[in-house]
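Now for subunit A:
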Amino acid sequence: MSGWLLAAAVVLLATAAAALVRVARGPDAADRMMGAQLVGTTGVAVVILLAAHEGNWAMLDVALVLSLLAAFASVAFVKAASRDGQGDPEEDP
Partner candidate 1 sequence: MILPALAPALSVAVPLAAAFLAVVAPRPRLLVGVTVPAMLAVMALAVLGVRQGGPLVLAVGGWEPPLGIALVADGLSTAFLVATALTIGTVLVVALPQFPIRQNETRAGWAFWPLAFLLWAALNAVFLSGDLFNIYVAIEFVTLATLALVALEGKAKQVEAAMRYAMFALFGSLAYLLGVALLYAAHGTLDIGLLAQLPAQDTASLVAAGLITAGLAAKTALFPFHAWLPPAHAGAPAPASAMLSALVPKASFYVLLRFWFDAMPEAAGAIALQLLGALGATAIVYGSILAVRQNRLKQLVAYSTVAQIGYLFLVFPLAGGSAEPQPWTAGAWTGSVFHAVSHAFAKAAMFLAVGHAVLAAGHDRMSAMDGLTRRMPMTAFALGVSAVTLMGLPPSGGFTAKFLLLTAAFASGQVLWAAIIVLGGVLAAAYLFRPLARAFLPDRGRYGTVPRAQQALPLALAMLSVVLGIVSAAPYDFLQTGRPAAAEEGLE
Partner candidate 2 sequence: MTGAIFDIVLCLLILAVALAAILGRDLFGSVVFFIVYGLLVALAWTRLGAVDVALAEAAIGAGLTGVLLVGAVARLRRGGVVEPTPPRPLARGAQMGICVLAAGLVGAAIAGLDPDAAGLTATVAQNLEASGVGNPVTAVLLNFRGYDTLLETVVLLVVLIGVWSLAEDRYWGGRPGLRQHAKPGGVLATYGRFLPPLGLLAGVYVVWAGTDQPGGAFQGGTILAAVWLLVAMAGLVDAPPVTARRLRLTIVAGPALFLAVAVAGIFMGGFLHLPPEHAKQLIQTIEAGLALSIAATLALLVAGPPQRGAR
(Lines give C-alpha, C1' and ligand atoms only; values in the text may rest on other atoms or scores of the structure.)
Protein backbone atom coordinates (compact mmCIF):
# COMPACT_ATOMS: atom_id res chain seq x y z
CA MET A 1 0.00 0.00 0.00
CA SER A 2 2.67 2.37 1.13
CA GLY A 3 4.62 1.96 -2.10
CA TRP A 4 1.47 2.68 -4.08
CA LEU A 5 0.91 5.97 -2.25
CA LEU A 6 4.42 7.13 -2.98
CA ALA A 7 4.08 6.09 -6.62
CA ALA A 8 0.89 8.13 -6.81
CA ALA A 9 2.83 11.09 -5.41
CA VAL A 10 5.39 10.70 -8.20
CA VAL A 11 2.59 10.77 -10.79
CA LEU A 12 1.25 13.94 -9.15
CA LEU A 13 4.68 15.56 -9.40
CA ALA A 14 4.65 14.75 -13.10
CA THR A 15 1.26 16.43 -13.56
CA ALA A 16 2.62 19.44 -11.65
CA ALA A 17 5.50 19.58 -14.09
CA ALA A 18 2.99 19.65 -16.95
CA ALA A 19 1.09 22.49 -15.31
CA LEU A 20 4.37 24.38 -14.96
CA VAL A 21 4.66 24.44 -18.72
CA ARG A 22 1.55 26.65 -18.68
CA VAL A 23 3.23 28.93 -16.14
CA ALA A 24 6.22 29.25 -18.42
CA ARG A 25 4.26 29.76 -21.63
CA GLY A 26 1.56 32.15 -20.44
CA PRO A 27 0.64 33.90 -22.62
CA ASP A 28 -1.23 36.12 -20.14
CA ALA A 29 -0.53 36.70 -16.46
CA ALA A 30 -3.86 35.01 -15.73
CA ASP A 31 -2.66 31.82 -17.40
CA ARG A 32 0.48 31.78 -15.31
CA MET A 33 -1.54 32.34 -12.15
CA MET A 34 -3.90 29.47 -13.02
CA GLY A 35 -0.96 27.16 -13.62
CA ALA A 36 0.45 28.06 -10.22
CA GLN A 37 -2.92 27.49 -8.61
CA LEU A 38 -3.07 23.97 -10.06
CA VAL A 39 0.49 23.23 -8.89
CA GLY A 40 -0.56 24.44 -5.43
CA THR A 41 -3.49 22.03 -5.24
CA THR A 42 -1.25 19.26 -6.51
CA GLY A 43 1.20 20.08 -3.74
CA VAL A 44 -1.55 19.70 -1.15
CA ALA A 45 -2.36 16.27 -2.57
CA VAL A 46 1.32 15.28 -2.55
CA VAL A 47 1.66 16.22 1.13
CA ILE A 48 -1.44 14.17 1.99
CA LEU A 49 -0.01 11.17 0.16
CA LEU A 50 3.38 11.62 1.88
CA ALA A 51 1.69 11.79 5.27
CA ALA A 52 -0.31 8.64 4.57
CA HIS A 53 2.79 6.90 3.18
CA GLU A 54 4.91 7.62 6.24
CA GLY A 55 2.04 7.38 8.70
CA ASN A 56 3.33 10.76 9.95
CA TRP A 57 0.08 12.69 10.27
CA ALA A 58 1.81 15.79 11.66
CA MET A 59 2.70 16.41 8.02
CA LEU A 60 -0.97 17.14 7.38
CA ASP A 61 -0.48 20.51 9.03
CA VAL A 62 1.63 21.49 6.02
CA ALA A 63 -1.25 20.58 3.71
CA LEU A 64 -3.60 22.50 5.98
CA VAL A 65 -1.49 25.65 5.74
CA LEU A 66 -1.11 25.27 1.98
CA SER A 67 -4.85 24.95 1.41
CA LEU A 68 -5.61 27.75 3.88
CA LEU A 69 -3.36 30.07 1.89
CA ALA A 70 -4.11 28.56 -1.53
CA ALA A 71 -6.11 31.52 -2.81
CA PHE A 72 -3.70 34.19 -1.53
CA ALA A 73 -1.56 34.82 -4.55
CA SER A 74 -4.58 34.69 -6.85
CA VAL A 75 -6.53 37.16 -4.74
CA ALA A 76 -3.56 39.51 -4.68
CA PHE A 77 -3.34 39.09 -8.45
CA VAL A 78 -6.96 39.90 -9.23
CA LYS A 79 -6.89 42.84 -6.85
CA ALA A 80 -3.79 44.21 -8.53
CA ALA A 81 -5.53 43.75 -11.87
CA SER A 82 -8.59 45.75 -10.79
CA ARG A 83 -9.03 49.34 -11.87
CA ASP A 84 -7.36 51.15 -8.94
CA GLY A 85 -5.27 48.23 -7.73
CA GLN A 86 -7.14 47.95 -4.44
CA GLY A 87 -10.51 46.82 -5.74
CA ASP A 88 -12.17 43.66 -6.88
CA PRO A 89 -12.99 42.56 -10.44
CA GLU A 90 -16.65 42.16 -9.45
CA GLU A 91 -17.01 45.82 -8.57
CA ASP A 92 -16.12 47.07 -11.99
CA PRO A 93 -19.02 47.52 -14.41
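Keep in mind how these were chosen: all candidates are chains of the complex that A comes from, given by their letters.
Just so it is clear, a contact is a pair of C-beta atoms (placed from the backbone, for glycine too) under 8 Å apart; a residue touches a chain by one contact, two chains touch by 3 or more; residues count from 1.
Since this is a predicted model, take the numbers as computed values, not measurements.
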| item | value |
| --- | --- |
| Among 1 or 2, touch partner of subunit A in the complex | 2 |
| Of all residues in subunit A, those that touch candidate 2 in their complex | 3, 6-7, 9-10, 13-14, 16-17, 20, 23-24, 26, 29, 32-33, 35-36, 39-40, 43, 46-47, 50, 54, 56, 58-59, 61-62, 64-66, 68-69, 71-73, 75-77, 79-81, 85-88, 90-91 |
